[in-house]
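Removed from the display is one protein chain of the complex; every other protein chain stays in position.
The block that comes next holds subunit A.
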Amino acid sequence: MEPVSFPPLSRVAICGGTHGNEMSGVYIVREMQKQKVDQKGSVSITTVLSNPRAVDACIRYTETDLNRCFTDALLSGPITDSTPYELRRARELNAQLGPKGSREAVDLLCDLHNTTANMGMCLILYSFDWISLHIYKYIQSKMTSPPVRAILFDIPSSEAYSLESVGKHGFTIEVGPQPHGVLRADIFNMAKEAMDLSIEWLQKFNSGSAFEGGEVEGYTLVRSVDYPRDPTTNDITAAIHPQLQDNDFKLLHKGDPVFQSFSGETVKHEGEDLYPLFVNECAYYEKKIAFHLTKKITVTLPSISVKAD
């Protein structure tokens, strides 16, 4: 593969509290703002508490999920009195850190999240974003326990709905398990390390280091599975089976248990072998997702370096 060069990446945004009860990002951003961190070598840093109202109330969102508000369609169009708070906030964030798709957008947007699922350290990014993929490769080489994994999306930018799509390059750092509303030191330290390594990569990149290409592995979404529900009340009638609980990324085979009903029956996985993730994420009950099912893919990266002037 031909090496690729990019212009210097000098502007990065670190976002926390996109979901107001995911505490690692809230406290990382607060600390950086307290310490007035705005420059690290060649990289200028903007820190943002994405959803301040939700952060104050320690809830995921006030009216609608902020991290679903960033499609091109939702970022344009009229604002009325009935426009939800989070949609207005998305416009503000787009103006501050974007506009999405324009030359003025920040070079890299790093959004910090937590999950109640046992996913360890994950990056969520777009499979065509070579900068973010190289940062993932770099973090993976430096953080070995727990293993760093990547969840890869392949949607066009216009349809990308989450905050990191506002930057020219962007990814989510997703760390778990952590209950919402709780700040765990081990999880905080992991998220902070991943963020520090991302900035370190940018500094190395800007100073002329070349990063060798190669293959990286990631997980792409195949489908999602909802809880079994009562047809009249819509209440769930089973919990994630103990053998699936906490086993994100462990390959599910046909016949493996996935749910245990309250009356003791086991529901089994049907179909092809797939990797489950976001198993028992609190916020996904209302989205009718008990877990996602993914397959592993390999992406080949070119070597990259900064464009010489």
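One rule holds for everything that comes next: contacts are C-beta pairs under 8 Å (C-beta built on N, C-alpha and C of every residue); 3 or more make two chains touch, one makes a residue touch a chain; residues count from 1.
Please note the rule applied: contacts and distances are computed from a predicted model.
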item: Listed names "Autophagy-related protein 101", "AP-5 complex subunit zeta-1", "Aspartoacylase" or "Cytochrome c oxidase subunit 3", matching UniProt entry of the absent chain; value: "Aspartoacylase"
item: From A:Thr18, A:Thr116, A:Ser198 or A:Thr294, residue that would touch the chain that is not displayed; value: A:Thr116
item: Among A:Glu31, A:Asp72 or A:Asp256, the residue in touch with the chain that has been omitted; value: A:Glu31
item: Listed residues A:Val4, A:Leu74, A:Ile236 or A:Ile297, member touching the removed chain; value: A:Ile236
item: Omitted-chain contact residue, chosen from A:Phe188, A:Tyr219 or A:Phe291; value: A:Phe188
item: Those residues of subunit A which, in the complete complex, touch the missing chain; value: 27, 30-31, 58-59, 116, 177-186, 188-189, 235-236, 239-242, 245, 260, 262, 280, 282-283, 285
